[in-house]
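Right, chain A next:
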Amino acid sequence: MRGLRLITLILIILLCGLFAYVAEDIPVFGDPDAPAIKSVELFTMKGAEGVSLLNRQIVPGPLSGELVRRGFPRPSRVEKAAGREGEWNGFIKKEEPRYAAEEKYYRIEREGDDLRVSRYAFVVRWMEKGLEETAVPNMVTYGLADYRGYDTLGETTVIFTAGVSVILLLRRRSRL
Partner candidate 1 sequence: MMEIPETLKPLFALGCPALAAILILVFGRRPNLREGVTLLASLSQFSIILSMASRVVSGVKIQSYLFPIVPGISFGFRVDAFGLLFALTASSLWILVSIYSIGYMRALKEHAQTRFYFCFALAILGAVGVALSGNLVTMYIFYEILTISTYPLVAHEQSQEAIFAGRKYLAYLLTSGVFLLAAIVFTYATAQTTDFNPGGILSLTSSSRSTLITLFILFILGFMKAAYMPFHSWLPAAMVAPTPVSALLHAVAVVKAGVFGIVRTVAYIYGIDLMRELGLGILLASFAGVTMIVASLFAIAQDNLKRRLAYSTISQLSYIVFGVALLSPMGITGAILHIPFHGFMKITLFLCAGSILVASGKKNISEMGGIGHSMPITMLAFTVGALGMCGLPPACGFVSKWFLGLGTVEADSLLFLAVLLISSLLDVVYFFPIVYIAFFGDRERGTLNLSEGRMMKEAPLSMVIPLSITALFSIIFSFPNPITSMLFDLVRLAISH
Partner candidate 2 sequence: MKEEQGERDVIIETVARVMIPFIQLFALYVIIHGAGGPGGGFQGGVVFASGFILYIIAFNLAGGRKRFPESANTILSSVGLYIYAGIGLLAILFSFGAAQYLNYGFIPFTSHFEENRALGMDFVEMGIGITVMAIIASIFFDLAEKDEKQKEGEDG
C-alpha cells in the first residue's frame, strides 16, 4: 500500500511538471489577456492579393483554393465582421435545409500584407445560434441535451451501467 502511495505521489508530481511544461502552449494559459478560445488558427496566407475582393464580399481564388486543399469546406462569400477594421467572416453553404442557407464558419484577419485565417470553435456557434436554433435559453442544457445529446445518452447509460453492476455484484436474493 505504501508503495502504491509513493507511486501515486510521483505520478502526480510528474503530471504537474508536465502540465507546467505544456501549459505555455495552451492559448489561454500562455497569454493572460487572451479571451477564452473562440477560434482556431488554420494558416496564414502571405501576400494576400485579394483583400479588395474581401471588401466586396467575394472570396479570393487563392484563399478558397488553399482552404479546399487543406480539406476544409469551400467558402461561399465573406462579410465584414462586426469587430474592428480588417476582419471578415467567411460563410459556408449549409447542407441542412432547416435553417438559413449559410452559416458563419471562418474568421479572416488582415495583418499587414498577410491574411490570418481561423475557424470558429463550436462553442462560439453554440453561444451565437443556440437560442435561435433550439428555443432554450440555458446554454448548458442545449449544449448537453441537444448539440451533444448523444454524449448525454452515453453518460446516462454509464450511470445505468453502474447501477446494474452494483446489482450484479452485491444484491442477493433478487429476481435479477
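Selection rule: all candidates are chains of the complex that A comes from, given by their letters.
Brief remarks follow.
Here is the rule we go by: contacts are C-beta pairs under 8 Å (C-beta built on N, C-alpha and C of every residue); 3 or more make two chains touch, one makes a residue touch a chain; residues count from 1.
Just so it is clear, the model here is predicted, and its values are computed rather than measured.
With chain A as reference and 1 or 2 as options, the touching candidate in the complex turns out to be 2.
On the chain A side of its complex with candidate 2, the touching residues are 98, 132-138, 140-142, 144-146, 149-150, 152-153, 155-157, 159-160, 162-163, 166-167, 170-172, 174-176.
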